[in-house]
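What follows is a single structure, written as structure tokens, with notes after it.
One protein chain is absent from this view; the other protein chains keep their places.
For chain A:
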Amino acid sequence: MTTVLPQQKEQHGGGTYTFSSRPRAVQQRKKYRDAGQGQDSTALYGNIMYDRRIVRGNTYAQHTLPASAQPDPIEIQRQQEARRRAIARKRAKEQLRPRSPEAVEGRKHIDVQTELYLEELTDRVEEADVETQTDTFLDRPPSPLFIPAKTGKDVATQIYEGDLFDFDIEVKPILEVLVGKTIEQALLEVMEEEELANLRAQQREFEELRNAELVETQRLEEQERRHREEKERRMKQQREVLRKEKETAEKIAARAFAQSYLADLIPSVFGTLADNGYFYDPVERDVESGFLPWLMETVEKAIDKSVLGRTMVDVLIREVVAQRMESFEALQRSIQEMSGGAAPSVSVSQTVVEAPAFTEEPKPEEAPAEAPPAEETPPTEGEGEGEQAEEPEGGEDEGEQVEEGGDDAGGEA
């Protein structure tokens, strides 16, 4: 900008520095320059460090203007040379600079703002007009403006393009960034969730198989366990059966042995018992125990009666004999008195007759003495029969027991 100064008057010439420039319109400065644009714009600018119009150093000490304002042609040429070289160098440098690779098909490179703070991307330089207008002091409040009823045409105001704040345009970039950032964040989160969901799905798929296999394994394990238990139970059962079989065989053997042993026993037992009189005829026994005692008693009574009769007869005979003896003696004495000793032979015969009468007397006394022994015998027989009657019962019991034992053995077999 510094070089673009209004044209100085050339005619001053002489000692003072002059500068001329073709008048040209003030170019709107662009914020962003294209690559090609930069070259011609550089011509407009100069380094003020070398600008002749700028006075350097202390101005008080400087009395004189430069001796020759006329530029040295050699100097100019050198400067131009240097400038050309600089341009050439710059161009070469630009060509050598590595560029980003060409965009793939269907895409293109786009300039993106990468600054921390957003700047609107416009070519216009913002300008601001500021003005102030002080109000005149007023003593009284202004009377309200009279506004007549609207008649006629409306007044329009011309607004040039760019005069107004265009919301759509101004907001667009910042909105783009905001939306872009939000979408980026959202995308990240969505991708994260999607990844998680995918992982979950895969996990479920795996678990499906895993569970199935787990169940299968456990099932087989359980089956194996049951089979093993079943096998053990079977073996146990089989052992039990074998044991029982053995036991039964032993029992049968014992039974056979017992049977063969008992077969001889029963007849011998019966023989012994019969020999000992445990078996008897009931009629015979009844006769022995009931009839015979009665018979003996009756017989005894009859004998007693006859003995009594004989005793009575003996007494009668004795009395009679005694009386006859007395009468005889009386007779004899009477005869002796009459005849005195003529009849001794007769007395001797009388004594012979008397003797048997005396011998007969002790007989009835002996008879009762003989009777008791006859009576005593039956009771002894009765006692013996009683014993006999009891013992056979015992013998029968034994016989039954033996038989029962035989039945038991049969049942157990």
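The rule is simple: contacts are C-beta pairs under 8 Å (C-beta built on N, C-alpha and C of every residue); 3 or more make two chains touch, one makes a residue touch a chain; residues count from 1.
Simple rule for what comes next: contacts and distances are computed from a predicted model.
Missing from the rendering is one chain, named in UniProt as "Radial spoke head 14 homolog" (options: "Radial spoke head 14 homolog", "Exosome complex component RRP45", "E3 ubiquitin-protein ligase RMND5A" or "Eukaryotic translation initiation factor 3 subunit C").
Only one residue from A:103, A:118 or A:302 touches the chain missing from this view: A:118. Although one chain is not drawn, the whole complex shows that of A:178, A:287 or A:302 it is A:178 that touches it.
Which of A:208, A:240 or A:297 touches the hidden chain is settled by the complete complex: it is A:208. Residue A:170 is the one among A:94, A:170 or A:319 that touches the chain not shown.
Across A:218, A:298 or A:327, the single residue that touches the chain missing here is A:218. When the omitted chain is restored, the residue from A:55, A:82, A:103 or A:188 that touches it is A:188. Panel shows chain A; residues 116-120, 126-128, 165, 170, 178, 185, 188-189, 192, 196, 203-204, 208-209, 211-212, 214-216, 218-219, 222-223, 226 of it touch the chain omitted from the view.
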